[in-house]
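Of the protein chains in this complex, all but one are displayed in their positions.
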Amino acid sequence: MLIKCPWCGDRALQEFSYQGDATVARPPEPADPADANWDDEWYQFVYLRDDPKGWHDEVWHHIQGCRKHFKARRHTVTHVIADTAPMSEELKGGDK
Amino acid sequence: MKKYSVFSLARNALDYHENWTEAWRSPEPKPEYDVIIVGGGGHGLATAYYLAKEHGITNVAVIEKGWLGGGNVARNTTIVRSNYQLEGNAFFYEKGMDLWRSMSQDLNYNVMFSSRGVINLAHNDAQVDAFQRRGNTMRLNGIDAEWLTVAEIKKRAPLLNTENMRYPVYGGLCQPKGGTARHDAVAWGYARAADDRGVDMIQNCEVTGMRIENGKILGVETTKGFIGAKKVGVAVAGHSSQVFQMAGMRLPMETHVLQAMVSEPIKPALDTVITSGAAHCYISQSDKGEMVFGGDIDFYNSYAQRGNYPIIEHVVTAMCELFPAFSRLRLMRTWGGVMDMSMDGTPIIDKTPIDSLYINAGWCYGGFKATPASGWCFAHTIAQDQPHDLNSAFRLNRFETGHTLDEKGVGSTPNMH
Partner (left out) sequence: MSRSYRTAEGGRIDRSKPLSFTFDDVRYTGFQGDTLASALLANGVKLIARSFKYHRPRGIMSAGPEEPCGMVQLREGARTEPNIRATQVELFDGLVASSQNRWPSVKWDVNSINNLFNRMLPAGFYYKTFMWPKAMWMTYEEVIRHAAGMGRSADQPDPDRYEHMHAYCDVLVAGGGPAGLMAAKSAADSGARVILVDENPELGGYLRGRNQKVGAKSAMDWVASVHVELEAMENVTILSRTTVASYYDHNMLVLNEHTGDHLPTADGWTPRQRNWKVWAKQVVLATGSIERPLVFGNNDVPGVMLTNAIQAYANQYGVTPGRNAVVFTNNDSAYEAVLDMHDAGMRIAAVVDNRTIETAATKPVRERGIPVFHNHVVFNVRGNKHGVKGVEIMALNEAGDHVAGSIIKMDCDVVGMSGGWTPTVHLFSQSRGKLRWMEDITTFVPDVSFQQERSAGACKATWGLNSCLKEGAKAGAEAAKAAGFDTAKPVSSPKSSDDGMGEIRAMWRVPQPPHSHLKRFVDFQDDVAASDVELAIREGYTSIEHTKRYTTLGMGTDQGKTSNVNGLAIVSEELDKPIPEVGHTTFRPPYTAVTMGAITGTERGHHFSPTRRSALHEWHKQAGATFVPAGMWMRPQYYQQPGESMWDAIYRETLNVRTKVGMFDVSPLGKIDIQGPDSAEFLNRCYINGFGKLPVGKCRYGVMLREDGMVFDDGTTSRLSENHFMMTTTTAKAGPVLQHLEYLLDVIWPELNVHVVSVTEEWCGMAVAGPNSRELLARCTDADISNEGLPFMGVAEVDICGVPGRIYRISFSGELAYEVGVSSDWGPHVWSTLMEKGQDLGVAPYGTEAMSIMRIEKGHVVGAELNGRTTADDLGFGGMTSTKKAFIGQRSITKPAFLETDRKQLTGLKSVDGKTKIPRGAQIVADPKGRIPMEQLGEVTANCYSPNLKEFIGLAIVKGARDRKGDRLWAFSPLTKECCEVELCSPHMYDPEGERLRG
């Protein structure tokens, strides 16, 4: 695969480290730390994934380059990458 | 079923083999079954067989999207072992070893189970510690294990490099009864034996939906129409997330691609199975002569039964580090399979929150060796509507309760699979 780092441009797969589903948001911290308990919301965050067969928004780390994380919209069957973007931006393209 | 033997082979040779009958029928699905197994891979076929054999449930259909045994049972590196450390795993896999030992006779199909030993190489002191700890657990659990010195390892694998290498070999943990089996034959043997007991194998039939009413499953929608069932067991490793999505469930797993490869066939050059965690490589020689080996997953979500080059390069490099003479062999074929990577590296065999729907999933890299035990336990779980002791640690809710079974200790972070 050739992956376009938003900062460095097209680079070979082996420069990157895959960091999982970008659509999973870490639940906000409870206002009182004493309420920070194990519950369904946290279980889902830690363990459950949609694991789609098709377009997948995911986080990649340019570990052997600029070491920034970014998002990619990649197809899990064809491995086509429709778009990459900094974490703060929206992904475009694909059929999503 | 016409029994296979050297005599039947000789008799048929006289007829130029024109009178062999089909190993399994290709029936049209009935409107309803007692049990439907979704997934005609090794685990699904074994489940159907043990449902019939152990529980007398023969009104069973195995529904397969493609061809029987076309998933990971057709794409693995054929290694069979039960050298696990955690209690929840050990007895399950050891049950599998028992079933492996008598499988050919039980199924009347030679699956070529070869107890040639599986050796885990330790490349540093910490690994020696860890492997001895595992070996001791195995022994205390009644599983065969021996510690081999470097000289003893050299004797069993003369071409193995132990010294002139980046990570020299310090010793190895051997499971003498571990080994390899002919992967396709396992699927075919189970299919034939299950068919003999009345199980219907429905190939080229894809499940497109699940009919669930009032929290109970009533059957599956397929490309051949609706098929009713009192119970449905799903064993579709590699597509579990997709199939359970039809039941409205999200699973604690991601799907990744694992590649494997073979060299050209050569005369016997390795009589045991060698695995090296430090080098990320496991290797054995098939009866046909190919060196069969693999390593890590590609490390990104994928449903493609194909991967990319960096892992191939890595695995071949590791293999040549272990066997520098094999540097002159040639890589003949590479392929990929898709793996259910569960979040703790351990499978799930359990009931689901949906009545009469059962799950068999999350096999990570380790599904092939588990085929018989998985089928045996899944059949029990379906027939009795509760897990057997042997798969009682493989509960679906263990992630919620925290009773994860993390043999490698790498946790739930998907990138650390």
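Per-chain numbering from 1; labels A and B assigned in written order.
Keep in mind that, in the parts below, a contact is a pair of C-beta atoms (placed from the backbone, for glycine too) under 8 Å apart; a residue touches a chain by one contact, two chains touch by 3 or more.
Nothing here was measured: the structure is a model prediction, and the numbers come from that model.
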{"item": "Among B:Ala23, B:Val60 or B:Ala237, the residue in touch with the chain that has been omitted", "value": "B:Ala23"}
{"item": "Which of B:Tyr50, B:Phe131 or B:Phe299 contacts the chain that the document leaves out", "value": "B:Phe131"}
{"item": "Interface with the unshown chain - residue positions in chain B", "value": "4-6, 8-10, 13, 16-18, 20-26, 66-70, 74, 87, 91, 102, 104-105, 108-110, 112-116, 123-126, 128-137, 139-142, 145-147, 158-159, 161, 164-167, 182, 184-185, 188-189, 203, 263-269, 279, 285, 287-289, 305-306, 308-309, 312-313, 316-321, 324-335, 343, 400-404, 406, 408-413, 416"}
{"item": "Contact set of chain A toward the excluded chain (per top definition)", "value": "1-2, 10, 12-13, 17, 19, 26, 29-30, 33-34, 36-39, 42, 45-47, 59, 61, 63, 67-69, 78-79, 81, 87-88"}
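Rule of thumb we're sticking to: only the chains that are shown with their structure count from here on.
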{"item": "Length of the line joining the C-alpha centres of chain A and chain B, rounded to whole Å", "value": "30"}
{"item": "In the complex, chain B residues that touch chain A", "value": "239, 241-242, 250-255, 299-304, 308, 310, 343, 399-400, 402, 412-415"}
{"item": "Touching residues (chain side chain A, partner chain B) in the complex", "value": "1, 12-14, 17-21, 38, 40, 43-44, 46-53, 56, 58, 74, 76-79"}
